[in-house]
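Taking it in order: structure first as structure tokens, then the write-up.
Only a single protein chain was left out; the remaining protein chains are all shown in position.
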Amino acid sequence: MKLKLLGEAEDELSKGRLEAFSDGVLAIIITIMVLELKVPAGATFEALRPVVPVFLSYVLSFIFLGIYWNNHHHLFQAVQHVNGKILWANLHLLFWLSLTPVATAWMGADFNSWPVAMYGTILLGAACAYFILVRALLAHHGRESTLARAVGRDVKGRISIVLYVVAIILAFWRPVFACSLYVAVVIMWLVPDRRIEKILE
Amino acid sequence: MKLKLLGEAEDELSKGRLEAFSDGVLAIIITIMVLELKVPAGATFEALRPVVPVFLSYVLSFIFLGIYWNNHHHLFQAVQHVNGKILWANLHLLFWLSLTPVATAWMGADFNSWPVAMYGTILLGAACAYFILVRALLAHHGRESTLARAVGRDVKGRISIVLYVVAIILAFWRPVFACSLYVAVVIMWLVPDRRIEKILE
Amino acid sequence: MKLKLLGEAEDELSKGRLEAFSDGVLAIIITIMVLELKVPAGATFEALRPVVPVFLSYVLSFIFLGIYWNNHHHLFQAVQHVNGKILWANLHLLFWLSLTPVATAWMGADFNSWPVAMYGTILLGAACAYFILVRALLAHHGRESTLARAVGRDVKGRISIVLYVVAIILAFWRPVFACSLYVAVVIMWLVPDRRIEKILE
Partner (left out) sequence: MKLKLLGEAEDELSKGRLEAFSDGVLAIIITIMVLELKVPAGATFEALRPVVPVFLSYVLSFIFLGIYWNNHHHLFQAVQHVNGKILWANLHLLFWLSLTPVATAWMGADFNSWPVAMYGTILLGAACAYFILVRALLAHHGRESTLARAVGRDVKGRISIVLYVVAIILAFWRPVFACSLYVAVVIMWLVPDRRIEKILE
């Protein structure tokens, strides 16, 4: 069935459902992480202590997913139409993001080399998937489109990928250093953009 | 990528996806709390008894989240456009609300000082986040906008914050008093509005 | 904040977000029930056997929720505008429906008087909430509206409520009879409508 639709009406696919589906998946991922926050075993302040590292991992992942939702929102604002490849590039991104809750919970439970490296691997996968999604969109819209001008050179995206790779390696030496790099990436995306761009140029 | 989009087309961001995403997250939070309602261990009426306090916490949180969804709905009815700051202020609100299920479950399991105070802290965080969101929207729309007239002095919002602070302190003395204040806030928001406003003035 | 919005723009609230939120909650409830289907303990056919009653409860609840989604969809097709009361009547309906997964799991785990009666109570609550929602909508649209003509006398809704009450009482005598009544209600809603209407008149 996909056969002829793809052939005839490829460019007419509406972006609305892609946005709605992505919003749905992101909303669920972001909320599902809460399920990993176990109810403390007891009604004392001490009972809260083992929850703290899990909570901090949760906050970190919440902001990461928030950044992705934000960027996805901005990106598709400039998108005109989508095709089958873009649908799959988007699903690929959602796949990596859907692994965030498990990685978050593992890092929160065991702050050691493998869990921290795994967390970075998921972030790296998501960053690469986002990069591929942007390329698929650009290939579909052309180099002169509003989208192409809006995306620009995507400096932050490239820096993030490099920092994740460094962090994954560092995780086997000092997990704390790896985690600091994750936080650095978060801050880079949150800080008002122009100042960073000026610093970089 | 966000860089130039934010610079050039800041005001054109559609509020539609923000609403859809918020609806998604709120729908999930409200439903996820049900997962905390464990299946009773046995087929007797007695088996239902330990479920009762968890159930009552669930009802309370359901109404709280319902009020937030209601107010969010009313608020964005008057909103014209959004920007990056507003997206983040909204995510900040969703962050606090996403902690409701855990806090609800903890209070339902152990009706004691710390869980009850923690529940109030989450409510306080959400109330402050809502306050910040409203300020961000007002800053973007101007003092003469329909939004500004609709928001008014936001008496209920301010009273809620004060009551939460009092409740958190009371929780360490008598948890029941703290919980009564939470119920009082709920009633304040549910009761038809004009009567309360008259009482207050 | 709700104060003045409700006063000035009561009739202008869009039904779009109410539909989207209800769809979200229903989609989550219907899917969350799957979480109660535990992975069988072993790779044999026998391992599937204890899952069977849980599965049948799941199928029953799936159809019930499907009927509610279907009716909600048809109902709001004829709705023009909503107000604060309708938002809350709708949340009240979602509240009862959100309890379906727990009730389903309890009935699936222990097919006895209390769980079966509890399941009927949840269904009864949902049916009454739906009835209230319809009244709130009628009060807002007037007796001459398309909505009023579409709703008609709502025979099925009234019969359902009666059957639930009977079933809850029967559950304490013979749970199987109660369950048969639940199935009867499902069939009544699924069978093409005109034939039933003729039978009834």
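Order as written gives the chain letters A, B and C; numbering starts at 1 within each chain.
Heads up, the rule we're going with is that a contact is a pair of C-beta atoms (placed from the backbone, for glycine too) under 8 Å apart; a residue touches a chain by one contact, two chains touch by 3 or more.
Nothing here was measured: the structure is a model prediction, and the numbers come from that model.
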item	value
Contacts of subunit C with the absent chain, listed as residue ranges	19-20, 23-24, 26-28, 30-32, 34-35, 37-40, 42-45, 47-48, 59, 62, 66, 69-71, 73-75, 77-78, 134, 149-152, 154, 156-157, 189-190, 193-194, 197
Where the unshown chain meets subunit A, residue by residue	1-9, 12-14, 17-18, 20-21, 24-25, 27-29, 32, 35-36, 84, 87-88, 91, 94-95, 98-99, 101-102, 105-106, 109-110, 112-115, 118
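Convention: only the chains that are shown with their structure count from here on.
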item	value
Subunit C against subunit B, contact positions shared by both copies (same if over half, else different)	different
Fitted rotation between subunit A and its twin subunit B in degrees, CA, nearest 5	90
Rounded Å distance between subunit A and subunit C, as computed from the means of their C-alpha atoms	37
Subunit A-subunit B separation of Cα centroids, rounded to whole Å	26
Whole-Å separation of chain centres (CA-atom averages), subunit B against subunit C	26
In subunit B, residues with contacts to at least two other chains	20, 24, 27-28, 32, 35
